[in-house]
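Shown next, in structure tokens, is the structure this report addresses.
The complex is shown incomplete by one protein chain, all other protein chains being positioned as in the whole.
Chain lettering (A and B) follows the sequence in which the chains are written, and residue indices restart at 1 in each chain.
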Amino acid sequence: MLRRTRGGRSPSSTWAMIGRRLLALPVVLLAVAAFTFFLARVSPRDPVQSYATVQSTVRQQTAEEIAAAWGLNEPPHRQFLSWLGNLLRGDLGNSRLLGGQPVLDEIGARLLPSAVLVGAALLLVLVGGLLAGTAAAAFRDTWVDRAVRTLCYVNLAAPSFWIGLLMIWVFAIQLGWLPPGGMTDPRAVDPPLVDLRHLILPALTLAAAQHAWFTLYVRNTVLSVRQDDYVRFAEASGLGRGTVLFRHALPNALLPFLTLTGAHLAELIGGTVLAETIFGWPGVGQLAVQAALAADLPLLLAITLAGSVLVVLGNLTADVSYRIADPRVREPAL
Amino acid sequence: MTGTKTSHAVTTTAATGPEPGAPALLVDGLSVRFATAGRVVTALLGVDLRLAAGETMVVAGESGSGKSVLAAAVLRNLPGNATASGTVWVRGEELSSLPPAAQRRFRRRHVAYIPQSPATALNPVRRVGSLLMELARARGLTGPAATAALESALGALDLDFHDVARRYPHQLSGGMQQRVLNAVAMVGEPALVIADEPTSGLDPDLVEATAAGLSKLAERGAGLLVITHDLRLARRLGGRLALLYGSHLVESRPTERFFDAPAHPYGRGLLAAMPEHGGVPIPGQPPELTALPEGCPFQPRCPVRIDACDGPMPEPVPVAGDAPAPGWVRCYRHHRGGGDA
Partner (left out) sequence: MPVGAAVAAGVLAVLVLGALIGPVLRPARVDLDRVYAAPSLAHPMGADGSGRDLLAMVLSAMRVSLVISVLAAAVAVAVGVTIGAVAGILGRWADALTMRFIDFMASQNHFLFAILLVVLFRPVLGGQGAVLLSVGLTHWTTVARIIRSELLSLRTRPFIAAAIGGGAGRWRLFRRHLLPHLAPATITAMILLVPHAIFHESGLSFLGLGLPAHRASLGNMLADSQHAIYAGAWWTVLYPGLVIFALAASVGTLGEWLRDRTQPRWRSELQL
């Protein structure tokens, strides 16, 4: 099991691990950068021509000027090095979609809405999954367990964007309870930073994609922890059901979830693409789709890179919190 | 585990409490079967036990004889694939007849359990102090009373409560973990103490301290059921000795009398296998519970077997001269009033 095979069981190794992982971060980024650049190079898409489709027709001479201005006539490794150099200086290029705006500024402006959405969805996944999964395990083989499991299997086979559309139909159009899109009310004079009414449906849609298997995972882990000796000892000692579940089984079952949360982050970040598009949420995911539809490669590459950085940092945070949470790793044996 | 009863039922049954004067533990016809991979494994078959308040009983047997299953069955803590039949009373209370919440309440108040494998029985993510206080509270002690009780119980086993309390289980040695579990069983006034190999991993003077602590519990009126493969511990504890072999109890005797004159060939074999008696092991292997032989489970290894041993398991026969309490043995070669034929 995950929590038993983690190596390096001493607190000093936690710092060593953080250091090692942070040092590896640039290497990982370089790999992603090289990989995406490689793909862009082998791709038959001609950057000048794709620019041309945006700008209608381009004369041959203009096309050569553009190519020269972008350094497209240079050999590939030179192109990569100059792209990489720009990358290191924080210059990810200029977006054609946004009329020549620096890519980084636009992503930065969109980061907050996406972070709010991902945070809300993560909260829903964790809280909902813990409650439903623990309930299913505590009432194993009763109607509670069957209901939770059935819902999860249904959820697993239903695409989240379909669930989002159905929720728009039911809650926004039929019942009129919640707005169907946007981040704030466009009529508001002084819109709040986060409008909860606007947040609910997108966050539910984003959470829907991850909720099912997280719930099933919680259920199975709690069930397996209940077979462990310390839980059986607590039960044999006649401690109350609630005490056994919440003070003995859950704290142990929760440890591997910390690591899992890191894995969930990658899926949630990717899920913003669909959720933000459906609900017109002005985040990075929506920007990615716009960039993709306009074939705006600098913007799309930058978003992909940013996604990778976030995933790596998220995994690191999850692993560090795991080490802090588990006393067997945090405190040395005497 | 299944269903919920009204809180009314819980309060009335819990209010009855243990019946004074009733035996600490009475087991009648206890059988436990496990369903594994399409096969049924019989771990216990028709076990009868009677343990009066203040009395000590040691159940001895080799590993795989079903002795840990006995503890789990008495505690109603068997895994999900096990089915138990027969009846268990603790201080006159038939636990299976109580609603689950009342069962738990009765057990945490009146039954203390020392589990096997101390390394895995302590919750790894909680400090030992919090576990100890939780178990003391379960036995009705809170605040300074709990601290005092734990201090003295741990102190008797040469542990400092305040030092142990702030550690995590993985920061204790194996022997310390065992002593922590032993000590917490001695807190409060349990009516029944069930100890599964309480001296594993302890050096001789700690074995002595543990045995003394357990005996003190019995003196205070608890029924003491110790499960072990260690015959020397059995001799030290005294009281009564029951031998478990191949899911059957084959002999139950006052401990002194057993060491003077074991009645079952298996008991004689065990004594001969002790180092001080020459250390000659019993030839052959204990039977797999999946493939128990016909008739007496010991007959394939028995030096005195006869054809009748293939037949039904012999009924218990009283052993003459046993005092203070009568002893019995289940063997065709044992005759009333005398030894072997």
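As a convention for this text, a residue touches a chain if its C-beta (ideal position, glycine included) is under 8 Å from a C-beta of that chain, and two chains touch if they have at least 3 such contacts.
What you see is a predicted model; the values in this text were computed from it and never measured.
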| item | value |
| --- | --- |
| Where the missing chain makes contact, among the chains that are shown | A |
| Residue, one of A:87, A:148, A:269 or A:329, that touches the chain absent here | A:269 |
| Touch with the omitted chain, as defined above, among A:39, A:109 or A:131 | A:39 |
| Chain A residues that touch the omitted chain in the full complex | 28, 31-32, 36, 39-40, 43-45, 50, 153-154, 156-159, 161-162, 165-166, 168-169, 173, 213, 263, 266-267, 269-271, 273-274, 277-278, 288-289, 292-293, 295, 297, 300-301, 303-304, 307-308, 311-312, 315 |
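FYI, only the chains that are shown with their structure count from here on.
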| item | value |
| --- | --- |
| Cα-centroid distance, chain A relative to chain B, in whole angstrom | 53 |
| Chain B-touching residues of chain A, taken from the complex the two chains share | 227-241, 243, 247-248, 251-252, 255, 326-328, 331-334 |
| Interfacial residue positions of chain B with respect to chain A in the complex | 72, 75, 77, 79, 100-101, 103-109, 111-113, 115, 117, 120-127, 134-135, 138, 167-168, 170-172 |
